[in-house]
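Here you go, one structure.
Missing here: one protein chain of the complex. Every other protein chain is in place.
Our next item is chain A:
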Amino acid sequence: MRYNEKELQALSRQPAELAAELGMRGPKKGSVVKRRLVKLVVNFLFYFRTDEAEVGRREGGPRAGVGELGSPDGPPIRLVCPQPVGALLLEHCRVTQEEPSGFSISFIEDPERKYHFECYSEEQCLEWMGALRRASYEFMRRSLIFYRNEIQKMTGKDPLEQFGISEEARFQLSGLKA
């Protein structure tokens, strides 16, 4: 499937819903945990290298794109090499708690193939899980349809009329599937 990597790279530089350094392990058998800078932007989860030496060397260079990230208690992480190692589209994903401070992401077509993430606390783990579950377009669509229906029942008015999108197929109640 063809796609423009630059589009995704540009997206990865947008403000994140959540960003933190986490331990990450790929789905392949025998893969090891690596420290990654994980960044949730819209319905994509980007992960970057956290090579400290690399960061120190290139800081201040002409093509440096610097961003401040990191957990509130930890040191700020300056990201100067902004290309992600990879991205995960979060549609049709399942987020599961694996340990008190760890969760996994898998996808509907192969639920046993899991990407594992290690957090520094259960609190951080739950925070990420909640954010990831809400991070899909499908989730928002279902929420929108629900709210629209509730408001219509309570007020008798269609709240989407003001946006001029009440007729769009994607917002119809019939679009809700189990």
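The criterion applied here is as follows: a residue touches a chain if its C-beta (ideal position, glycine included) is under 8 Å from a C-beta of that chain, and two chains touch if they have at least 3 such contacts; residues count from 1.
Throughout what follows, contacts and distances are computed from a predicted model.
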| item | value |
| --- | --- |
| Per UniProt record, name of the chain withheld from view ["Sesquipedalian", "Mitochondrial inner membrane protease ATP23", "Cytoplasmic tRNA 2-thiolation protein 2" or "Vacuolar fusion protein MON1 homolog"] | "Sesquipedalian" |
| Touching residues (missing chain, whole complex) on chain A | 1-11, 14, 42-44, 83-89, 91-93, 107-110, 130-131, 133-134, 137-148, 150-151, 154-155, 159-160, 163, 165, 168-170, 175-177 |
